[in-house]
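Take a look at the structure below.
The complex appears here minus one protein chain, its other protein chains still in place.
Chain nomenclature is as follows: A and B, assigned in order of appearance, with residue numbering initiated at 1 for each chain independently.
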Amino acid sequence: MNLKLKIWRQKDTQNRGKFVNYELRDISPDSSFLEMLDILNEQLVTRNEEPVVFDDDCREGICGACGMYINGHPHGPDTLITVCQLHMRKFKNGDTIVIEPWRARAFPMIKDLMVDRSAFDTLIQEGGYVSVNTGSAPDANNIPIKKEFAELSMDAAACIGCGACVAACKNASAMLFVGAKVSHLSLLPQGKVEARERVKRLVAMMDKLGFGNCTNTGACEAECPKGINMTNIARLNREYYKAAF
Amino acid sequence: MSLAGIFLITFLLVHMGINLLVIIFDDPMVYNRAAHFMSSNILIKIFEIVLFGGLLLHVIFALILQVQNWFARPRRYNKANYSNTSFFSKFMIHTAGIILVFLIIHFIDFYFRVKFGHSTMIHVDGVMYHDLATEIVDKFKLLPFVIFYIAAFIFLGFHLIHGFQSAFKTLGLDHKKYTPVVQALAFIYTVVVVAGYSIIPLVIYFK
Partner (left out) sequence: MVKLHSRIPEGPIAEKWSSYISNQNLVNPANKRKLDIIIVGTGLAGASAAASLAEMGFKVKAFCYQDSPRRAHSISAQGGINAAKNYQNDGDSIYRLFFDTVKGGDYRSREANVYRLAEVSNQIIDQCVAQGVPFAREYGGTLDNRSFGGALVSRTFYARGQTGQQLLLGAYQALSRQIKKGNVEMYPRMEMYNMVMVDGKARGIIGRDAITGKLERFSAHAVVLATGGYGNVFFLSTMAMGANASAIWQCYKKGALFGNPCFVQIHPTCIPVHGDYQSKLTLMSESLRNDGRIWVPNKKEDAERLQKGEISGVDIPEEDRDYYLERRYPAFGNLVPRDVASRAAKERCDAGYGVNSSGLAVFLDFKDAIERLGKDVIKAKYGNLFQMYEKISDDNPYEVPMMIYPAIHYTMGGIWVDYELHTTIPGLFATGESNFSDHGANRLGASALMQGLADGYFVLPYTIQNYLADEINTPRFATDIPEFDAAEKEVTEQLEKLMAIKGGQTVDTLHKRLGKIMWDYVGMARNKEGLVKAREEIIKLKEEFWSDVKITGELDDLNPELQKASRLADFLELGELMAMDALNREESCGGHFREEFQTEEGEALRNDKDFTYVAAWEFKGPEKDPVLHQEPLNFEYIEVKQRNYK
């Protein structure tokens, strides 16, 4: 298939970026989206041009490194996948594909399609953990956990930290990311102990980092490659009120 | 934000109930008495202040949050968001703007005139009443006014259909079983409110 690509190119934060058009021919519908970009980059390097920079690593949809905004969708038009799992058969011959980086104040631009998502790390550092030192754990079966809660917790814990929720949200809000972490931990007895402190600190940090506010629009849930549910946002709110009173 | 919203949602129902008196009863005095009661009862007067506070909070929070939200994405996407989402939620601030314009006109037309005495007065049983019912009927004989009024309520509907259920989520109320109920309720409520308010000018205009 033949494609027209319109890709955001920006050398660094000092330079203003712009869209650059590229044409690609004879792309196999069975190739992945990133493989298509690999082919483009091979051609660019051969022509002595700088390749398009983007983050990627595992290329099997779990590390959360890849992420770009394709035709108005984080991770592209397919659902429940990351860009690296998107395949070209989802496009039609002759399509124009617009590719932009994640855009949010909390995710500053680095280069081309690469942004700095360390704000997510800062959030986890702020309290997204259980304070237990190595070696001090009781036997794993000491505390039974209701299967339903273990499953709900796992649903939330499946978050890969890719940032699609922030990218999709019209307000660039990180509520789904934070909601997922708060839910993951507060649903388990091990995480309940410090649930109050955790939620207060995470919410305060989220505001400080410049993420927007949640208006329950649901774009995060619609675009989340792991299908993380918005109920986690409501649970975050609930935990927050619990902590306040 | 959500609390103020839910509060306003309740008020809308009360207000609608009183308005409907205009068309339910042929006697304009039913409405006028109700309006008189609403503006003279001491409890209601206190409540009026609370109501204004709620509205003000709703608006102020909305502005603060909206500015923060715009600020959270200084550089917009070239290709707009196509995510499959709650459609009306994307335009809450826009629908809010239209509703605000309506409210301002509404206040100038009715509320302030009543408060500062420019409306027609009638005497019944030794009590002075504002003859608002007649004024309403007069207004709704004008087509542009009817259209404007109904349009405003349709936008209010857009605002409500998302706002109603969103308020619950913001309050942390989300449940496998009950959230669909809340959503259904939001829909019914919105239809009732929009229809309830809109029917008044229509009935009057076509009478």
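Note that in this section contacts are C-beta pairs under 8 Å (C-beta built on N, C-alpha and C of every residue); 3 or more make two chains touch, one makes a residue touch a chain.
In this text, all values refer to a predicted model and were calculated from it rather than measured experimentally.
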Original post:
What are the shown chains in contact with the chain that isn't displayed?
Top reply: A
Original post:
For the chain left off this view, which of A:188, A:206, A:220 or A:236 is in contact with it?
Top reply: A:188
Subject >> Absent chain, residues of chain A that touch it >> reply: 12, 28, 30-32, 34-35, 38-39, 42, 44-46, 48-51, 53, 55-65, 78, 80-81, 85, 87, 89, 110-111, 114, 116-118, 120-121, 124-126, 128-141, 143-147, 150-151, 153-154, 157-158, 160-161, 184-185, 188, 190-191
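Basically, only the chains that are shown with their structure count from here on.
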Subject >> chain A-chain B separation of Cα centroids, rounded to whole Å >> reply: 38
Subject >> chain B partner contacts - residues on chain A that touch it in the complex >> reply: 8, 19, 69, 71-74, 98, 100, 103-106, 168, 170-173, 210-219, 222-223, 230-231, 233-241
Subject >> Sites on chain B touched by chain A in the complex >> reply: 65, 68-69, 71-86, 89-90, 92, 162, 165-166, 169-174, 176, 179
